[in-house]
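What you see is the complex with one protein chain gone and the rest in place.
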Amino acid sequence: MLPGTRRGQRLDELAESTPTTTAGVSLAASAWRRLRRNPTFLLGAGIIAAFALLALVSPLLAAHDPALRLLEDQVSRADNRIPAPQPGFPLGGDQYGRPLLSRLLIGSQQTLLVALTATVLGLGGGLTLGILAGAFGGWVDTLVMRVVDVLLSVPSLLLAVSIGALFQQQSRFTVIIAVATVQIPVFGRLLRGTMLAQRASDHVLAARALGVRERSVVFRHMLPNALGPVIVQATLMLAVAIIDAAALSFLGLGSADTSTPEWGQMLGSAQDFFDTHPQLAFWPAGCIIVVALGFTLVGESLREALDPKKRR
Amino acid sequence: VQSQRQGDGGDTFVFGAAGAPALFDPFYASDGETFRVTRQMMEGLVGFAPGTAEIEPELATDWESSEDGTRWTFHLREGVEFHDGTPFDAEAVCANFERWYHQTGPGRNAALSYYWIETFGGFASDERPSLYSSCEAPDAGTAVIELTRPTSKFPDALGLDSFSIQSPTAMEKYGADEVRARGSSFEYSEYARKHPTGTGPFEFASHDESNQSVVLERNEDYWGEQAGVDRLVFQVIPDESVRKQELLSGGIDGYDYPNPADLASLREQGFDVRVRDPFNILYMGISQRDNPALRDLRVRQALAHAVDRRNLVEANLPAGAEVAELFYPDSVDGHVSDTAKYPHDPERARELLREAGHPNPEIEFWWPTQVTRPYMPDPRGIFNAIAGDLREAGIRVKPVSKPWNGGYISDVNQGKAQVFLLGWTGDYNSPDNFIGTFFGSTNNQFYTEPAPWGGELADRLEAADREPDPKSRERMYAEINRDLKSEYLPAVPLAHSPPAIVTSPDVEGLVPSPLTAERFSTVRVEN
Amino acid sequence: MLRYTVRRLGQLVIVTLVLSLLLFAWLRALPGGPVSALLGERATERSRAELVEQLGLDQPLYVQYWRFLGRAVTGDFGVSTGVQPGTPALEVFLQRMPATIELSVLALTIAVLVGIPLGYVAGRRQGGWLDNLSITWSLLGVAVPVFFLAFLLKYVFAIELGLLPASGRQEAGTNATHATGFYVLDGLLTREWDAAWNALLHLLLPAAALSTIPFAVIFRITRASVLDVLEEDYVRTARAKGLGATVIRTRHVLRNAMLPVVTTVGLQTGALLSGAVLTEQVFNIAGIGQALSLGFQRQDYAVLQVVIMATAMVYVLVNLVVDLAYAVIDPRLRTR
Amino acid sequence: MALLEVRDLAVRFVRRGEPTVAAVDGVSFDVPAGRTVGLVGESGCGKSVTSLAVMGLLPRDGTEVSGSVVLDGTELLGLSRREWDRRRGSDMSMVFQDPLTSLNPVVPLGIQVSEVMERHRGMSRRAATREAESLLDRVGIPDPRRRLREYSHQLSGGMRQRALIAMALACRPRLLIADEPTTALDVTIQAQILSLLRELVAETGTALVLITHDLGVVAGMCDEVNVLYAGRIVECADRHALFAAPRHPYTAGLLESVPRLDTPRGRRLAPISGSVENNIPWSVGCAFSPRCASALPVCSERSPVVEKVGPERLLRCHNPLDTDVGNTESSHD
Partner (left out) sequence: MVELDEVCVHYPIRRGVVFDRTVGRVYAVDGVSLRIERGRTYGLVGESGCGKSTLGKALLRLERPTSGSIRFDGTELSGMSGRRLRRMRRRMQMVFQDTLSSLDPRQSVESLLVEALRAHDLDEGSESTGRLLRELLSAVGLPAGALRGYPHEFSGGQRQRIGIARALAVRPELVVADEPVSALDVSVQAQVLNVLRDLQERFGLTYLVIAHDLAVVRHVADRVGVMYLGVLVEESDSDVLYERPMHPYTRALLSAVPVPDPEVEDRRERILLPGDLPSPAAPPSGCRFHTRCPWSRPGVCDVERPSLRDVGGGHLVACHYAESIERGRPPAESG
């Protein structure tokens, strides 16, 4: 068994441990009942909501164009001068004299965009693989899962870096693709697990016995019920995506275009100033940590809430 | 074991190197990290005077050339021995020249014998003509080198580290020429990896690849002044900020190429930041290949007017950087100051563009990622600044970025980049080493082939190089420089940035070299 | 058991082959390549063409792959062009592997030594302050980018406080014997105590940074698994038998709760290798992680190929060992 | 005095943010030495909770236990954890429903059996192992020496349940509680296990509390039967009396609902209407009244109390069935 298979099995267990079949709406309802009072969830959800809101309204909040080197005259390579906080620029500027606060604000949008797009792509790819494998089983399943296992047996960051390195031009797009590629096998394997569980479940058998068309068995009965753990995982993956994107930037594989800021990239390019101007790194890093924490909190509490063992 | 930074074992100087030395045979090397190490162990016939790019006697005490500049006689220093005890004499010198000339197989590849090919051209029985003809040893103290034509490079080029004189016995014993192509690269000889043998103030002691460090020890039998420290350690630290942190935390005594952003704070904390005289050039290259608009001189002039070089130097380059008017610094021959100037003038730039019929030309502007260079410490910052300037002049800039080794270099070298950022650090004091390399051929970064002036420029450069008389040669180069700025303008020179070298306050005697060719034998470490 | 092991090893061979093929194709698809890496910025068209021919890079891909395979079976994986130019790639890997192993083992040890007891206690005292505190810690461990944490640790402990060395594996210029390449071990074997101590000090910060992710995972799996096991019927049976607290804790709870943890520890190898890429970069440790990131930056095909393949094999092997260990502690798997 | 006396046992689950569940609500019964007492009732009526309360195995957090449980003159509720541990496994022991999950999967069977004896009888590992072997032999496990080294997954369901019984009997307890010991097993295996229990009880004189939802099992095993409904005992009688003439409508309804092998087939069953969801709280009235065919208005207004009706019979009902009603019903046709 490959470690990929092992990792895969863990995902399978995860898939099994959340039997939406017997739970379904009631599970969702009771989960929601417990979530509403769970401080962990509330904190996480609060963070995410604030972050999402910020991302939405940031163009209004940002006082300056983040690409403009408004404070360029205060920048000096020779004296290692970087604009300090000043009226109109509460956090000062970055190493090119661009307004730090505006960059952080607009950065929230871009960060969310990268994480979300990557996760959606990963989810999409994973869904496709998972549906193929889970819905048809048999050799399709075997084939798809072997590919997934090989992908899972390469350490994730390595895979992301490898994919990122494939592109001639580094852009936000390549970061998204690299991060998404890492997620595809995870989602694929997970969804396959839940789909297979659904396939064996009585209500799917019942639909089939009724003579419902195979297509609608898969899409109306199996898929909706199989999505629960996948959605939980997706929440956690958003955190991972944000951090992975930052790691790629750190390794020099981030987007080369810095005119539209993104936190991971801001953190990556602040490396050189860590000793002398730590604020350049602290602000984006702090944002990343808080938001990643938010997604992790929500994901973990969702997972816990959906765990049937915790259900009374 | 002795953890012997200080104390009874004597003094050790630990230097943070940015990269692992590829090998210790300088002939096959072309990178600074390798030369930095071999330079401490080996010497050439001529050397560079500390702190300058001027040559001075080294293993040869003096030399003269024939009238036509093809026959060079070197009088060798007496009583010098290689580290293995082999005596240094004319035989040894000729053995080295013959070894270089008679390279076979992979040894002829530019990936290995870069400087030979650059300086001397071809090898024995090669279709490429070679500058080298023969070497004779009329007596032990005299070596005579015969060239096929005169060249401006001689004898300065012999100061290049690649042409260090190495022990013929050791080279033979450890098979110095046994390089093999293996897979996608070369495997070096045992000599190059473990037994480099020269005449310099330090001897090779060990190379610990797992700890990424090279240790040299003082050559107690050195002919000149003994080295100031017992041991010289090169610790490889690829990451620039890690080098700085190591210096701050006392792990190393000095390092090269500090981030310009750190200079001020390093100085404040009491470290010795030594800024070298600039011996490099950053230019904005222009390719004649793909974009027809760029074939128009007025468009190129507009580019030159558009860039605010003053501001670029101040905001993006380290202290001591200067705006460049020519393609090489003023310490090099043939420098003139009365060339066409292109002051920052967006208005004029727009006017020129209009005149040329390209009021808003679209131009691909290439810049590299994953790299810093002494002449280009922050490519992104430089790109951003220039791109802004160009946009201001109405040029539609289409940015293209590639990793330095991931396509940038290869594409630029094939002339694919319309406008690009690149530069050059000089090897020795000769205009040919700069503009000869840039424009001496028509099929290169600038792809001057289709330009009516491309061939002419190349021919003029070759003629100047061949001119044996220094006076008229200097005149020829001055002319070329003037025309380069006014008529050809194949690129826009931007700036000369002085690379700095930092040491802890305990380090004394380090003389920074414009060629970044410091000798550490003068260094002393205070405890 | 033996058959199982043999079968798994058979799989390993197949995986390695498939991976080598994929890698070969993928590396050749990367922009740049060894030619640029070897010739640098001063390349000319002519030297480029010569080099391509000399290295056989003009041959069709399958010919190149076939040649590569032929050499690979003799242990020749080509020569590094960027990481440690001129050194055979396999040698580069072997030289650097001990550093990464040392680092990962220490990190994993920290994670296990802290994660398991903490997870156990937190699970037994679910909802207590220790539980909440350690959950918070583990969540933060996941949310903080490893390299940022590494920076912070280095900045605080090495640069500001000067307590620990900032980078490297051993003080530069230390004159220590390196027999195995594991510096701490070397120091112990040769009785060069100060060298071992020095190497260990160098490891502390990077290992601490690297351990956060495995710690978080191990802690949470332990905790969840203890919670699960506590609710198991057989624990109730044990209590119904009136057994003492110690027996219940060790024999009935802990032994079962450890099962999922063991698998997790194997899977953490992957996370450790991922993390090592970042940590080694920050702390300048000449290990596999650094070789990888340098390899990517400098387009070092040969090294990338060996390192990625070997990494995957190590990953597979570690998990094989873990699975075998698992079978030893879980009798349900033993009979398979 | 009976060996075990349970008086007014009540168990409430109190969880923050969730309604309090009164799982067991004033249950009282006696178990004399050497006798078998059954607790029957449908799923969720509080059988297991009762038995766990008697064994002191309910989770400490979130449960409130009140009433009294007296074993051989000692009040058990309120004992320290230590003393509980000393009694459990030696004076009183328990067999659980699911033999697969009730055995530790990673500890060899031998150790799981012998550890009880090591603990309570102070035997050495060796002596305990020898004793374990003979115990396994006695509960009918073939080749016990080999089985001692095996793990639960290597045994079949019946074998596992035998092993659990062996553990429970290892220290010759005076009280054995069996919570649905055969529900997870097939009929043929169930027969094996029940006959084993019957034999052991006869041999050792252990008092047995048998918990089940299967009226048939009770009929064959118990001396006295307690019928639970929604956490309270609604009827308690000698088994002959109970099955011959159930007085509580619920008991009668249960008997009428099950198809039986010994009655003519094809007869329409007479089920109890509704399900437990229709219950009302005992505090208001009779929890069963909404489903009861013979409910009176008073049933949903006042909670019935336990009354002693006739010899050996306790009943909690406002409107019990006549003695012969049950008889006529079942001897109809």
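The chains carry the letters A, B, C and D, assigned in the order they are written, with residues numbered from 1 in each.
In this text, a contact is a pair of C-beta atoms (placed from the backbone, for glycine too) under 8 Å apart; a residue touches a chain by one contact, two chains touch by 3 or more.
On a predicted model such as this, the values are computed, not experimentally measured, just so you know.
Check A:A207, A:A234, A:I288 or A:L306 against the missing chain and you find that the one touching it is A:A207. Annotation for subunit D: contacts to the undisplayed chain at residues 42-43, 156-159, 186-192, 194-195, 213-220, 239-240, 243-244, 253-262, 265-266, 268-273, 275-277, 291. Listed for subunit A, the residues touching the missing chain in the whole complex are 20-27, 139, 142, 146, 201-203, 205-213, 220-221, 224-225.
The criterion applied here is as follows: only the chains that are shown with their structure count from here on.
By number of C-beta pairs in contact, B-C leads when B-C and A-C are compared.
Rounded to whole angstrom, the centroid-to-centroid distance between subunit B and subunit C, based on C-alpha atoms, equals 39 Å. Subunit C has its Cα centroid 23 Å from the Cα centroid of subunit A. A separation of 51 Å divides the Cα centre of subunit A from that of subunit D. Counting partner chains per residue, subunit C shows two or more touched chains at residues 30-31, 159, 281, 297. In subunit A, 165, 168, 252, 271, 274-275 are the positions where the chain touches two or more neighbouring chains simultaneously. Interface residues of subunit A, counted against subunit C in their complex, comprise 1-3, 6-7, 10, 150, 153-158, 161-162, 165-168, 239, 243, 246-247, 250-253, 267, 271, 274-275, 278, 281, 285, 288-290, 292-293, 296-297, 300, 309. Per the touch definition, subunit C reaches subunit D in the complex via residues 232-234, 236-245, 247, 251-252, 255-256, 259, 329-332, 335.
In the complex of the two chains, the subunit B residues touching subunit A come out as 240-241, 244-245, 248, 259-265, 311, 314-321, 369-370, 377-378, 380-381, 384, 388, 399-403, 406-407.
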